[in-house]
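All protein chains but one are shown in place.
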Amino acid sequence: MTKKYLQIVDPIHDFITVYQQEVELIDSSVFQRLRRIRQLAGAHLVYPGAQHSRFEHSLGTMHIAGQAANVLRNKGYLDANDSENIRMAALLHDVGHGPFSHLFEEVLQKKKKNSHEDIGQRIILETEIGDIIKKSGFDKTFLAKLAFGNSKYQFMNEIISGGLSADMMDYLLRDGYFTGAEYAKVDFMRIIHSLDVHDKKLSLDKSALHSFESMMISRYQMFKAVYFHKTVRSAEVMLIQAMALADSELGLTTDDIEIYVQMTDELVISKLVSLEPKNTDLRRAKQLAIEYQERKLLKCVYEKIFTRPRMRKMNITSLQNEIAKMSKVDESEVFIDVSKTPSIPLAPSKKESQSIILTTKKGEGPKESYELPISEIPLVSAISGFMDILRVYTRKQFRKKVEMAAAVILGENNQ
Amino acid sequence: MTKKYLQIVDPIHDFITVYQQEVELIDSSVFQRLRRIRQLAGAHLVYPGAQHSRFEHSLGTMHIAGQAANVLRNKGYLDANDSENIRMAALLHDVGHGPFSHLFEEVLQKKKKNSHEDIGQRIILETEIGDIIKKSGFDKTFLAKLAFGNSKYQFMNEIISGGLSADMMDYLLRDGYFTGAEYAKVDFMRIIHSLDVHDKKLSLDKSALHSFESMMISRYQMFKAVYFHKTVRSAEVMLIQAMALADSELGLTTDDIEIYVQMTDELVISKLVSLEPKNTDLRRAKQLAIEYQERKLLKCVYEKIFTRPRMRKMNITSLQNEIAKMSKVDESEVFIDVSKTPSIPLAPSKKESQSIILTTKKGEGPKESYELPISEIPLVSAISGFMDILRVYTRKQFRKKVEMAAAVILGENNQ
Amino acid sequence: MTKKYLQIVDPIHDFITVYQQEVELIDSSVFQRLRRIRQLAGAHLVYPGAQHSRFEHSLGTMHIAGQAANVLRNKGYLDANDSENIRMAALLHDVGHGPFSHLFEEVLQKKKKNSHEDIGQRIILETEIGDIIKKSGFDKTFLAKLAFGNSKYQFMNEIISGGLSADMMDYLLRDGYFTGAEYAKVDFMRIIHSLDVHDKKLSLDKSALHSFESMMISRYQMFKAVYFHKTVRSAEVMLIQAMALADSELGLTTDDIEIYVQMTDELVISKLVSLEPKNTDLRRAKQLAIEYQERKLLKCVYEKIFTRPRMRKMNITSLQNEIAKMSKVDESEVFIDVSKTPSIPLAPSKKESQSIILTTKKGEGPKESYELPISEIPLVSAISGFMDILRVYTRKQFRKKVEMAAAVILGENNQ
Partner (left out) sequence: MTKKYLQIVDPIHDFITVYQQEVELIDSSVFQRLRRIRQLAGAHLVYPGAQHSRFEHSLGTMHIAGQAANVLRNKGYLDANDSENIRMAALLHDVGHGPFSHLFEEVLQKKKKNSHEDIGQRIILETEIGDIIKKSGFDKTFLAKLAFGNSKYQFMNEIISGGLSADMMDYLLRDGYFTGAEYAKVDFMRIIHSLDVHDKKLSLDKSALHSFESMMISRYQMFKAVYFHKTVRSAEVMLIQAMALADSELGLTTDDIEIYVQMTDELVISKLVSLEPKNTDLRRAKQLAIEYQERKLLKCVYEKIFTRPRMRKMNITSLQNEIAKMSKVDESEVFIDVSKTPSIPLAPSKKESQSIILTTKKGEGPKESYELPISEIPLVSAISGFMDILRVYTRKQFRKKVEMAAAVILGENNQ
């Protein structure tokens, strides 16, 4: 009772309680910076309400993770200290995100750089964040693992990331609320109260299976309506390309954490817009940034769902060359976008999960658990395969040409 | 029916229909800039969800204004052209806002500069905005008046600004939604369907009086919980002071429209934070901006409600001097904040309204209208006088001293 | 953890957890009967959604009371057993309600009979309800007191009834939701988390005062828009009169609990409609019931707010006679309706509360509490006096005559 705390008003969870050591983490400038990184990079160009940031989402994730931890604590799997570790890990799970969050991630990948999770780990270990953790009596090395689903406690990892994670529950609810898309009616309270542990893994009481099913459908609907919306991705493809082109000039994918944490959405865009067009790359980066800001977006000229195996065999760069060649349009004007979203969120192991563990209790007998393959949940299995989308974009003036070339090379256009 | 339009998803109004000429206005870079000016300047430091911008609010105001115009059109007071003028004026009513919207307004006032409405007028007349209006066959001079409630048609002005305005209806709903404060349950549909015209002024059907009353209460509650929240204002007082101190260095209150429209919240804050501390003013501006960004806010040490007449007689600068002197704290460390919000939103005439016009119809007789003084609406009259608040802020280390001095000079502290 | 429970889906509270002993109370036929007693008697004639019953409201009240008890338990004022007593008392607080709930109450008053609370007490002591309580190891005598705010523990009583009660919080939210009036945005979580105890009475942390203020305003708005809505009360006045006239024939105000618990809204109305018109009273009762069912309602011809003292001096029966005489209309055609709603809900003592106890904590010092008179809360004090309304109703054909007579006798008509 004498634990110090404050309450933050949040449109999704009404009140989020924050304890002393968490307040200190939140008040650090490294964390405050998340206020300036939008949760949904370019989505606000289509859904103007989507101005929300990683900051609120991080608070919300901590809130849900804390509730999940409480449930498992009441069932005897965790103690108070574990609970607090889970809350802090959830709070910090996005602290490594760069400007435009997942877009920056794609730039990092192109550059074969560390992921935002590696950077997050370093931020926890090397900045004031680590000092605060230590001062509060917690173990920063453990938290640097747990925050990204790498601790040795599998079910604790799964509260942070994966198909039953606090992360996903918060973002589905929050993104639905702020975009206004409202597909996301996640009955997360039901899921959380049905969490259990089986063989060191997170399991779900069978009675909550339909809530899980609904949540997966919400995720699919949000994917189609928001995350991989044709126009949203047009804007995002432009930003990714602009950042990649100007990376060496602006040092975006720096290894210097001090510099990294200075970068925010609006600062990067203003740097891109004011680039000195010293070479072709910078000229193109600048042009893309200006057009992004003025909402003159690339046009989608081709869209098709491919099977996972076929998608994996594709070489995007050669495909781009091929289309450019056939359409007689400069290669730099052909943009190919491929969904990288798995049909179920990745488990901490980064492997796509193909099953869920269910716990059930018949009559007076003991609890029993078993693994249910995703393929046996009607709607969830139906989703698989409909999230592997390939699109081709180009500038307005090359529309016709690129459209035809893409159709010839890739087969019928299903746009 | 062949009118071209598109629909924008909005969490408040579900869908906002936007017609061709409006799309062009919205797509201009002058208007897109509103995406980068938060609706509620510093409120997101207390309500993290409050990241919404003037952009969405402008769309929402157009949407409500259009509905109000439709009602009056159906009642025979307007034609299709008037309706479209009202929509465009509503869309543009905030186009002159500077960074941090109303905070910048306070800086402009300190500098005895033109208001955001004067600037807005110039933007409509002198930039691409005016060209688009003209090209679409509308009159930019008329729109530059109507958008700020200065046309010669009083009831049209009142749809844009004042106690029955689309502006207020949208911001109450929107600010409640994004902050999560949710005080704002405005039954705006009922009010809009009850609008009428009497003697060239906007009137309200008597049956909707309780909806008006509720709306005024919502506004009062939002004022207390959000707009004039003690901590929100602390952050805002810091920003105002920082901008005022750095104005001549950064040229914020420029008369050059081209430069003006480049400024956004995040750019101004980044300029303030990176100021070269060439003199005392700039050093203080820089420090305030850094502390703002790290959320190290001023402390409120005094708060009291004053009567309107007493408030008017106060000289804020002398009061500041007096407190500084008595507390032996440097004058620059004493910040005085006085609410400038009228208990009923200002009518287009900028005079505080003391009445509302009601229309009623008894049995088979004709409609009758009469003026109802605010003082006769129970809850609304109760609000008056509770929105005139004076607060004194200072840095943490001067807390005790300034608190005591303020209490001696201003009387009992009601904080 | 091994405590058995189930979860009930509820639109207001998402899930309501119900423990074993509570399940048994709920499954008793005495309690199931509450499903057939509408929460808002005649309001569904104006707000068609308002079909909700005392059953859901009782569950919701238990839910909120349990949360309030938890808060006080965490602060050291209650133990687990007290908590469960409070939950059960809240669950049973309406178990004595008769058909059409508060309307039946008005009939009981006219007949100088016991209130629904006296009957509720008997139901707890004399029926299967008492047996279940006993079997579960609780004290039915204590619960029969606590459920109606008569235990010797003042602050426990106040969780059940009064201005901070779970009862009011649930009904404001629920009635707002089901009517669609939506005035009721009660921030009940904030209030509940701010509850404390001072001098054996319930107190509120000062920081939640504005939530309390908002809740009182919601109550006032619901009073005007729903509970004492002119047309709602017209329907209700008809039902009260019909039940009063047919009471001796149908034995509605019976002292036999077994018979009492058979009566529900629809059964009573069907009995009234099928009355054999053996005498004038029964003929009139039957006619009123038929007209109610066909929604042919009485017309309101007079409405005025009176001061409390003046209202108290009025003799309603003589007033009715006087109006009948002057208008030359039969006395039975003049219906007078007077609001009996206090501006703040009655405390358990049944006395109207004129203050609220606030608790505050300054810096490192101990908690302090003080009594704040209602008159010092701006909007709450403004409400007082606006809820004392007198109306006169009559049948359509006597409209003009009764309207004139009422105006002559009672002064200007403010309808």
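Labels A, B and C are assigned to the chains in the order they are written; within every chain, residues are numbered from 1.
We take it that contacts are C-beta pairs under 8 Å (C-beta built on N, C-alpha and C of every residue); 3 or more make two chains touch, one makes a residue touch a chain.
Since we're looking at a predicted model, the values are computed, not measured.
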Name every displayed chain that the left-out chain is in contact with. A, B, C
Touch with the omitted chain, as defined above, among B:A80, B:M189 or B:V408: B:M189
Candidate in contact with the missing chain, chosen from C:Y77, C:F104, C:F155 or C:F178: C:F178
Among C:K134, C:K152 or C:R295, which one is in touch with the chain left out? C:R295
Residues of subunit B (touch criterion as defined above) contacting the omitted chain: 1, 7, 14-15, 74-76, 189-190, 193
Touch residues of subunit C, complete complex, unshown partner: 8-12, 14, 27, 29, 32, 35-36, 44, 46-49, 51-53, 55-56, 59, 177-182, 264, 266-267, 270, 293-295
It is residues of subunit A that touch the chain not shown, namely 182-183, 185, 187, 210, 214, 217, 220-221, 224-225, 378-379, 381-383, 386
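We adopt the following convention: only the chains that are shown with their structure count from here on.
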Given subunit A and subunit B, the chains that contact each of them: C
I'd like the angle of the rotation relating subunit A and subunit C after CA superposition, in degrees, nearest 5. 180
Longest centre-to-centre distance from subunit C, chain (CA-based): A
Subunit A-subunit C separation of Cα centroids, rounded to whole Å: 49
Where in subunit B do residues touch at least two different other chains? 182
